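With one protein chain withheld, the remaining protein chains of the complex are depicted in position.
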Amino acid sequence: MHLDPFELHRPTSVEETVGLARSLAGRFDYLAGGTDLLPNYKMHLNLRPHLVALEAVPELTGHSLERLGAMSRLADLERDPALAAAWPALADALREVATPLVRASGTVGGNLLVETRCFFFNQSYFWRASLGFCLKADGDRCHVVPQKTTCYATFSGDLAPALLVGDAEVEIAGPTGRRRIPLTGLYDAGGDGIRRLTLQPGELLVAVHLPPRARGRRGRYLKLRVRPAYDFPELGVAVAGRWDGDGRVQELRLAVGGAEPHPRTFDDLTAPLEGQRLNDARRAALGEEVARRVRPVHNTFLVPEYRKKMVAVFVRRALAQAEEGRAA
Amino acid sequence: MTASDPVADEPLTLLGGRIPYVEGPLKVTGRAEYTDDIRRPNQLVGRLLRSPWPHARLVSVDLREARALPGVAAVLTGERYPTPFGVLPITHDETAIAVGKARYQGDIIAAVAAEDERTAELALEKIRFEVAPLPEYADPEAGTRTVAEPIHARGLAGTNIQKEVVQHFGDVDAAFAKAAHQVRVRGSFAGVTHAFTEPLVTIAEATPDGRLTVWSATQVPHYLHRALSEVLGLPMHRIRVVKPEVGGGFGGKSDPLPHEIACAALSLETGRPVKMLLDREDVFYTNHGRHPTRNDVRIAVDGDGRILAYDVEALIDGGAWSSFGTVTTYYNGVLAMGPYRVPNFRYRGRRVYTTKPPSGAMRAHGGTNIRYSIEVALDQLAERLGLDPFELRARNALPPNSTTVNEFRITSTSFLKCLEAAKRASGWSEKFRKLPFGRGVGLGCGFYISGSNSPIHFTPKMPQSTVHLKVDMDGGIAVHSMQADIGQGSNTLLAAIVAEVLHVDLARVHVQRVDSDVSPIDLGSYSSRVTFMMGNAARSAALQLRAALVAGAATLLGIPPSEVEVGHERFTPRGRAEPAVTFEQALHQAMEKVGALTATGAYQTRPAGGSFKGARAGTAPAYSFSAYVAEVDVDVETGDYRVPKVWAAFDCGRVLNRLAVEGQIEGSVHMGLGQVMGESMNYRASRMLNPSLLEYKIPAPQQMPEVEILLVGDADPEGPFGAKEAGEGPLIATLPAVANALYDAIGCRFTELPITPDRVVRALEERRKEGRPWKGA
Partner (left out) sequence: MGSDDRVSFTLNDRPVQAACPPERILLDLLREELRLTGTKRGCDLGTCGCCTVLIDGRPTLSCLTLARLVEARSVTTIEGVSPAQGLSAVQRAFVELGATQCGFCTPGFVMTATALLREHPHPSRSEIEQAISGNLCRCTGYLAIVRAIESAAGSAP
């Protein structure tokens, strides 16, 4: 399988990168590890004539306990015990992404921005042409929920939920300068499987910032998939929190990915639990409520009724396991 | 073995041990040569245009634009070589490139050869077909009735039925009437596919001397040879088929496949070498996976649990072509005839064409799905009778040297030993129904053919396997045969048998690449026939060579040949250490006047089976037997389960290469587990939804159980050194063992494969709804 020709750019600074982005407006993609983009390109999904490779931009690489450069390779993060201790949910998620071979190339930035997925989208050009193209690439209808405006492709990155419960922020550089926003703000809650991000044209993800106030929360990320390797999440539940000596919740965060076009947090449900002790009933009630809100559709391997049911189980388990887990 | 067989009583020195693959060092260094590693000078790239329509009449085609594209060497459609072919001589309904209509999404409708990949693909885009869409037939059930547009004209009377088999032995209705218990299982099986790692690939090179050479990733070089000749209209002797190293097959490379012929056609057209390498997606469409199947199995037993009758129906989704389908249709019934004695048997099997990728032979072809339903049914019967599942099976075991009701000749069977070994090793009695809720053990058994008595193409008068040996001054022994090593280790076995008979170093024996110009015919790797048939042929060839060497040694020693003792690489007078003649000395003596020594060995099955229609289906010179116990551990909330351990008791006759046999069993457990746990070709109507290794769920290393292998077989009287088969049979018992273990664990029966976690959760809910408690839960 070959790639169609494109022009390859290899900037060496954020400024140069953003400058290129301006001049190539709308005709390029950023290339990080390429483990998401290149398979999609091989399947002729939304090709652009230019690729801007990010691996030579020093500011994007490297990581610490406070900052993950967008180009940090998952395999490097996975091997950092201090990071794992400080951010346990993230450590769980890192180990669950794809396969070790994919993680050798895959980056944090690419993972947060990974293309949404659908059985009718992640197919070859031949396959899609034969059924009829869909809204998300080359077409004007949806094969999952028959209508012509909304795409239900699933956000399938593993790191986002784990970073959301760490109150992560993202640093973004664009033609108009830099900004820093909470990670929640990266995903367009009002959008769909196509319009899923709040990034402006040409904007570059520079780094993920991990606020010290959230460091050392106990945490857990649980992933539903058919096999313990390869598979994208059919559901991903992350939990992080602190408990006092009495087992009372001091702070609690919960996020769900792999089920809808964007990952979600549930602060309105977790905030009221602060100051309380969690027991099986409370955990179960929270799980049920989250499950009620999450609406998967049938565009992945496992049926949506099951995935929805598992939301409740995974939330309950993640809460219990996070609480049991050792704090940093 | 014959009385004059001098090695029959000698102890084995090499065979029986763990013999690393002879080509192993090449494989681990990347030096083994697979088809895609070959590049011929001035080679073109071949590409296929595939039908985007599930079913359509091809009304007209415009090739002008594609042909005009610079760099395009040839564009072909089906009319150029329309002769139908197929692996079975009686069902030639495939074409290299579709003629007149396309029958599934993925059917090949045109082929292009061009200077490079991009040009070839551009050319495909420029081919313009005008088509008339035809009705899509995704459901085999619907195809059993009269349809508006049969997929093939040869279907049964206006339907899409490709083959119907109706058999009745004894009196099934009478048996059911007097049965103490009966049970019924309706199984439903998703299609699964081989998913070998090496994609399908072929290189064809027509040369100015009027010959055509084809290198291909195939398990059946000889059948490919015949198909090429038939479709291309060239005499076989002008075609040369070469089989490089093959990266796995499992049945997926056991048909001559259309792309192989299309590739050759492009080479003939252009006079240049053409390479055709299929994408992974194309492999899913092209190779003929295990049939999606529904079966309906009823079993009657008497009060002691003795089987009185089977009544079996099967509805088999054939996809667009016949392939091995006629055999499949028989096998889904007749492979129910072991490992138990079944005095009355009725079967109705129908294989129906659908507008889906063709189904064909996959490891343990025809024996897997039917076995699943039977073994699950027996588990239910045992429970009903209050009998231990082992006891129920032992009571019904086919005895050695018996004949089944449909006239299969059973010679050796160590099935009872398999049962004993699996029961003991697994600690069954302490576990069955005694493990806590969520954990369980289950028993599944199997049997399989060790080769087929009916060779596909030739009359039974021709041998099924021939092996040539040649040894010259250098003392190296060249072995030629068209047997196809696809990773199962047949090259190693071939070399080892020769080395064993001659008592020489394995390093002296060189198995040559399969090349139809020089390799004598062996029918290839399918139906688990190679060890048995090639093994016997090799043994016989080596015995002849041995006789010549012994004669040479006898001359040098000045004693009669009958007084010569064959030692390792040396010959001595019987019972004495001296004087000794080396292998080379004996060889050179034997070569005087005649030059290089050669020998030919052949194997031919003896006639078998009854005289009724279809009687030969399933007849084999020997059968393997198995009894597996699986243990499972279920997460009863998520439905996720692990299989921590499998005890695999297997009767492959005498074990010749323990390393290879164990490798086949472990690999089979993995593949069987795949079909149970998650592998399935999913469809929306007749379009495959998951033609990728990401969405086709082959189990990961972490999902593999520990496998304890118990090889308990006695030597088979006719197998080479007593061996039978271990390539396919070991898969079968895995599936029901896991399903029955799930029942022991959670009290739920599963009749639909794969058993994915969502199905487990649903089953648990249903059981609770029925108010049927299990192990206190």
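As written, the chain order gives the labels A and B, with residue 1 at the start of each chain.
Just so we're on the same page, a residue touches a chain if its C-beta (ideal position, glycine included) is under 8 Å from a C-beta of that chain, and two chains touch if they have at least 3 such contacts.
Quick caveat: nothing in here was measured; it's all calculated off a predicted structure.
Asks: Out of B:Pro6, B:Gly248, B:Pro343 or B:Pro400, which touches the unshown chain?
Replies: Among B:Pro6, B:Gly248, B:Pro343 or B:Pro400, only B:Gly248 touches the chain that is not shown.
Asks: Among B:Leu469, B:Ala660, B:Met688 or B:Leu753, which one touches the chain that has been omitted from the display?
Replies: Here the residue in touch with the unshown chain is B:Ala660.
Asks: Out of A:Leu60, A:Leu77, A:Ala98 or A:Leu278, which is the one that touches the chain we can't see?
Replies: A:Ala98
Asks: Any idea which of B:Arg280, B:Arg348 or B:Lys470 touches the chain not displayed?
Replies: Residue touching the chain left out of view: B:Arg280.
Asks: Considering the whole complex, not just the chains shown, which residues of chain B touch the missing one?
Replies: Residues in contact with the chain left out: 18, 20-21, 23-34, 36-37, 39, 194-199, 245-250, 277, 279-280, 486-489, 659-660, 662-663, 666-671, 692-694, 698, 700-702, 704, 706-707.
Asks: Name every residue on chain A in touch with the hidden partner chain.
Replies: Where chain A meets the chain not shown: residues 1-8, 10, 31, 33-35, 38-39, 42, 51, 53, 55, 75, 95, 98-102, 104-105, 228-230.
Just so it is clear, only the chains that are shown with their structure count from here on.
Asks: Sort out for me which residues of chain A touch chain B in the complex.
Replies: Within the complex, chain A touches chain B at residues 1-2, 4, 119, 122, 124, 126-127, 129-131, 224, 226-232, 301-303, 305-306, 309-310, 313.
Asks: Within their complex, state which residues of chain B touch chain A.
Replies: Chain B reaches chain A through residues 50, 52-53, 105, 117-118, 279, 281, 637-639, 678, 684, 687, 689-692, 694-695, 697-703, 756-758, 761-762.
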